[in-house]
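The other protein chains are all here in position, but one chain of the complex has been omitted.
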């Protein structure tokens, strides 16, 4: 995004499985090791796990929060926080700020980020263990790249 | 929404099939006949068709546009227009303003509206001839109500 | 805005003086009598007064609310409501949707609407009894049109 800095948004549910959290942490590590800035939603679950992974490798992590910054509950360990106070409209900001989007796990919020990223177009949208989208006949749709491991996710994103 | 006025957001692609346009127009007619205010994206395709249907029955139609109001191209025939200048973040506004959401046809923008509506929760989200969402194993997800006709769509929304 | 419909945003504080409320109601009446659609913030005070005035003349009033639609407290009597869930970022939406802006009375939120309207440019921005802005030396700035009566406000806006 803008010059030589690469920024990847990593999206996923606040309520995540252990496997999803492990994946998210590993994605954060791999991105930070490659000098990539991680954007996340600034909350718990996948958001906190990817932040922790990136920070463990001295990566830069920007949390883009939906609330007004006063919500209780888990907050990702971020280098800086952008407080949108715009609810899930912040998902559009995450997507616009990213050179690639990686979605880990499934939730309606995460799906909206995948959809907004594909609506924007022009950037890789990688889904790791998340939901599937088909047309009305059940046929898969072009757009998302489905992968099974953090290594594949990061490779396809960059 | 706020008192006795019912507002239904009708979403769908700017590039739509003839069947989708016919469906959208009929949904607009049915909603207006019931005194329901129609919210749409203010653009062409499904957005223009639902607006035309509602207006043909003297319905109130609010177009919530993503651009700054100066874009060329088809514009829905609306009673009033809200110009968000926020791109697809306006999808979140459509969803928050509605007592129910009806999606007609499939597109990434439309999918984002379905996802944002289900993320919000608490309102009917009806999909007429649009895309399907499953979990990673291909199992359908609770949330959207899939229907085949405009009559079913309106009945399930209200 | 978009064709022949004219839309005017009328802004002002939720906590208003009696004179401001009287002015707002009269502005609403005058706009509706001219077939102009009124946009307001959907809350109490000036917002409710302009809505009441316009509705008393069978005018169309769109309330563009900052919250998620569940806030307690006064709500303007509107024809339709757009729920942005974006806090005061909705002020930018009001401004972008309007062919002219009339500010009645002073508050920081109202001032932000005046400033955003002048930042956008190209539309009349009329201030009725509200705050003044000067440069660092105290000299008045071009941009706002200051007026003393509802009649002047509406005449300068249209």
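Labels A, B and C are assigned to the chains in the order they are written; within every chain, residues are numbered from 1.
To be clear about the criterion, contacts are C-beta pairs under 8 Å (C-beta built on N, C-alpha and C of every residue); 3 or more make two chains touch, one makes a residue touch a chain.
It should be emphasised that the depicted structure is a prediction, and the values quoted were computed from it without experimental measurement.
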item: For the chain not depicted, the shown chains it touches; value: A, B, C
item: Of C:12, C:28, C:44 or C:130, the residue in touch with the unshown chain; value: C:130
item: Residue of C:54, C:92 or C:153 in touch with the missing chain, whole complex considered; value: C:92
item: Contacting the left-out chain in the complete assembly, out of A:60, A:118 or A:147; value: A:60
item: Residues of chain C (touch criterion as defined above) contacting the omitted chain; value: 86-89, 91-93, 96, 106-109, 111-112, 115-116, 118-120, 129-136, 138, 141, 143
item: Contact footprint on chain B, counting only the chain that is left out; value: 68, 85-87, 89
item: Sites on chain A contacted by the missing partner chain, in the whole complex; value: 1-3, 5, 7, 37, 39, 60, 62, 64, 68-69, 75, 78-86, 92-93, 96-97
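Heads up, the rule we're going with is that only the chains that are shown with their structure count from here on.
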item: Fitted rotation between chain A and its twin chain B in degrees, CA, nearest 5; value: 180
item: Self-contact between copies chain A and chain C, residue sets same or different by half; value: same
item: Chain centre separation (chain A, chain B; CA means) in Å; value: 27
item: Euclidean distance of C-alpha centroids - chain A vs chain C, Å; value: 39
item: For chain A, residues contacting two or more additional chains; value: 86-87, 89
